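The excerpt is restricted to a subset of chains, each kept in its original location.
Should a chain be cited, it is by its letter among A, B and C, assigned in written order, with residues numbered from 1 in that chain.
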Amino acid sequence: MIVSEQIAIDHGLKKDEFKKICQLLKRTPNITELGIFSAMWNEHCSYKSSKIHLKTLPTKGKRVIQGPGENAGVVDIDDGDAIVFKIESHNHPSFIEPYQGAATGVGGIMRDVFTMGARPIANLNSIHFGSPQHKKTKNLLRGVVHGIGGYGNCMGVPTIAGQTSFDSSYNDNILVNAMTLGLVKKNKIFYSKAAGLNKPIIYVGSKTGRDGIHGASMASANFDEKIEEKKPTVQVGDPFTEKLLLEACLELMTGDSIIAIQDMGAAGLTSSSVEMASKGNLGIEINLNNIPCRESNMTPYEIMLSESQERMLIILENGKEELAKKIFEKWNLDFAVIGKTTNSKKIELFFNNNQVASIPINTLVENSPVYDRKWKKTKMPRRNKFKKEVFKNLKIIDVLNKILANSNVCSKEWIWQQFDHTVMGDTIQKPGGDAGVVRIHGTNKAVATSVDSSAVYCWAHPFTGGKQIVCESWRNLISVGATPIALTNCLNFGSPENENNMGEFVECLQGIAEACEYLKYPIVSGNVSFYNQTKDIGIKPTPTIGGVGLIKNYSKMVTMEFKEVNSIVLVIGKTEGNIDQSIFARYILDEKNGPPPEINFFNEKNIGETLLKLIENDLIKSAHDVSLGGILTAISKMCIKGNKGINLKKPKLLIHELEYFFCEDQGRYIIEVHPNNLKTIKNILDKNAVHYDELGTINDNNELYFNDKIKVAIEELKNSNTYWLKDYMRK
Amino acid sequence: MKSSVITFPGSNCDRDIDVALKKFGFKNRMVWHADVELPKSDLVVLPGGFSYGDYLRCGSMAAKTKIMQSVINFAKGGGLVLGICNGFQILVETGLVPGVLLRNKYLEFICKNVFVKINNKHNIFFKSLEKDILEFHIAHNEGNYFCSKDQLKEIEDNDQVALYYCNQNGDTEEQYNPNGSIKNIAGIFNKEKNIFGLMPHPERMIDKSLSGEDGSLFFKNLINNLK
Amino acid sequence: MKISVVITLKKDVLDPQGKIIQQTLDGMGFNNLNEIRQGKFFEIDIKESDPKKAKIQVDDMCKKLLANLVIENYKILEL
């Protein structure tokens, strides 16, 4: 077939890009080559719109073993152990086929982690849906939850944390981000860099079918009415085969047969082979007739672009083929030697004894387009002045019940109960707390992890929002007693070709970078997902942070439920009463404008580190960071989980009690302390210049009192908090 | 005491049960599904997980493996067999214990703590266990126990129900039934009570840092009864 | 040749999937349903050109693996 400009455009390439390809090749590409270029040059693989901005992120730290640039990031957790982790998006496929889209998202991220030699020990996910009233939301939510569970549960990896939100900006473009943590010995990490000439390249896992051809391009295409036509690109996951692939790969990895290994993810065989060759500065030769295919008559084009799941590419040491083959056959997986490394610095493909493609690797990688897109700054919105009258008709208990039942605040138990969160026998903090925690098997150590995003804040002011999510992630780890180590990020935005959306991206990233720098909380891996929109309207900017922290002695881990009657409850960090963009303002007062809460890096760091010190000294009985819904929401959740009541007194301050209890000022935690320790704790807080308010005492009558007068049963709060989602889904 | 845990392709609680058995004094061996011989054992455990992906029907394909033929012979000769979760589903598919396990009532996978009441202590699994009600943990998609009326009568007449789902006081009302099981049944014996299948995972309850410790009671008691 | 098999739950066996699907359809406005039962369908492509022989084999597969006769019935279809 003669490749025309139109065919190139149909592949999602721009006219200029097609011209550049012809120039680089000094000829017109054939259809297979065009397919390869379109896959490698699209946004998803080339990062053409984000590259220059991603370079500004802090990625180094004393525990960082591997930063961005590999299948996943790696951090040191002492004693020769390391944690491999990464987050990835699977947004568009999940909208088209929620079960399979979400399932293959989970499968894909696990492969990224075990490719590096790590056994997955925890999964997380961050999922965002349209308004609950929207007609598609319920089925999408059900499908996504079943898909995540269907894959993760079958793999036997606990799903220990996550995040779920609803916002009408996701009505026609849901977000499904999946994250995995794996455990590896520091000296047994595997990388994707090819090395050595004439080394055998092997293909293992499932057979190649016509799944998801052009899936990677789809992830970068605008979502519009033509979606129907793009349907057949959805892949079907096979978690059972992935489980076998995991065990087989780990078995092969115990020896020294592997030079390089790479999973086949987006753009399948194309991107995996090109990336391995590129990193090793080598060429690669593949005989496509050797690829195990599921369907007959597959063309080179289809084979190269297939996104069939559960496949890996491995470069072996010479002479190890038989050994490897034995292992993969034992696990009933396909195995084939498909080519070798060369010194041509080209990717050369053969089919039926003909060369069907020959492309210099550097044209696909280094010479791929890079864009410095136009972007617009977002102004800081004006603060709202709320008249005191608006508070008058509001009863605090009603407000509290309403907020607890809000779709974004309510308990997500219905979701995480469908995820096996206890398999592997090391989960010591399950979903529903500030962070999930798993022990490092057979040691006293544990890792804590959480995923966070705040699309509303990022939408109101991207720069502030970017700072905020990093701080929130950091707080969630500290709340369970973990020292934050590093993070991964999934950047979900609208079209980079739209100045506003691009501006949101750039400024969120600046905020993220500043926060990471200040908190010494580096970024070790991540993923960018653009074009999240329907027609011309982008989603609210939704960068997601996946944080990982270390607990050196897990007996010191803290949980959020109130523990003991007569304990004193404090809030640490200063409450100013800024309610703009709080759930209280947006949902109760119906005021959607205004600036998000500010971040003060000094306080953030100081308070967090002070709290860690208190935890270290066994002075904290429970802790919970204050986030969506403010102090009262945080305290109610601690009461509900601990089945305890509390007598609350509002400190004598000038601000209104609704502002005090529901504002979302940043950098605050609720802590429970034993009365005998109160003095010591106050001393430490004073010495470290950490502001605190004493809020009240835990009681044993299961009621929440304000100033000894107004009261509400914890049972009532619990019902408000837990029933909404179950009712919504089961009705 | 010697135990053997069978690993099928797709088993994923095999390590967990191995850890638990060893913790309470068993000398455990892992047995690969393709093996034909069962090592000499005092107890054989079929672990949880998704053998063969849970495709077709849970446990259906594991039930046809060669090693299962050895397990069936072992069980029929009076050997002690414990099937946990997927292991229970495999037992049901081989016919070693009666009934079937259907999808959970709301078609939702359920992972949470539940209480179970021990129905019958005249057997090696529960003899002398000090508690009557245990806090266990479930994690399954197909734990909805079902059998015909006649079968149910037979099961009850032979005292084959091992565990009922209940609340912490041992009440077995429908509301404490997590998955729709007939009569709140959580575990079943064969007639001779040397084969025991249950949906809950006692191996996930062996440490106070985990979801609870009642699994420890179960395993400690079992090894004592075996001695 | 290709042979199709339908496997259905026996009448007195509870069908949680069918029930939920019925409820969902009802919620979507299909409220004139008496009952929905879900079953399985297999298309078996077998290297055997004699339909009789093929059927005997498929029958055997159903008995030995595809159906659980405690709760299910099967039917070999001529489509």
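Here is the rule we go by: a contact is a pair of C-beta atoms (placed from the backbone, for glycine too) under 8 Å apart; a residue touches a chain by one contact, two chains touch by 3 or more.
Remember, it's a predicted structure, so these values are computed and weren't measured experimentally.
A.B. asks: For the full complex in this file, how many of each chain are there?
C.D. replies: A x1, B x1, C x2
Simple rule for what comes next: only the chains that are shown with their structure count from here on.
A.B. asks: List the centre-to-centre spacing of chain A and chain C in whole Å, with centres computed as mean CA coordinates.
C.D. replies: Chain centres of chain A and chain C, defined by C-alpha means, are spaced 40 Å apart.
A.B. asks: How far is the middle of chain A from the middle of chain B, if each middle is the mean of its Cα atoms, in Å?
C.D. replies: 36
A.B. asks: Among the residues of chain C, which ones contact at least 2 other chains?
C.D. replies: Nothing qualifies.
A.B. asks: Hunt down the residues of chain B that sit against at least two other chains at once, touch-wise.
C.D. replies: 106
A.B. asks: If you look only at chain B, which of its residues touch chain A in the complex?
C.D. replies: Where chain B meets chain A, its residues are 9-10, 12-13, 15-16, 19-20, 48-50, 52-55, 106, 108-112, 137, 139, 141, 201, 203-204, 206-207, 209-211.
A.B. asks: Mind pulling up the chain A residues that touch chain B in the complex?
C.D. replies: Listed in rising order, the residues of chain A that touch chain B are 146, 149, 153-156, 238-241, 243-244, 331-332, 416-425, 427-428, 430, 439, 554-555, 730.
A.B. asks: Given the complex with chain B, which residues does chain C contribute to the contact?
C.D. replies: It is residues 12-17, 20, 64-66, 68, 70-71 of chain C that touch chain B.
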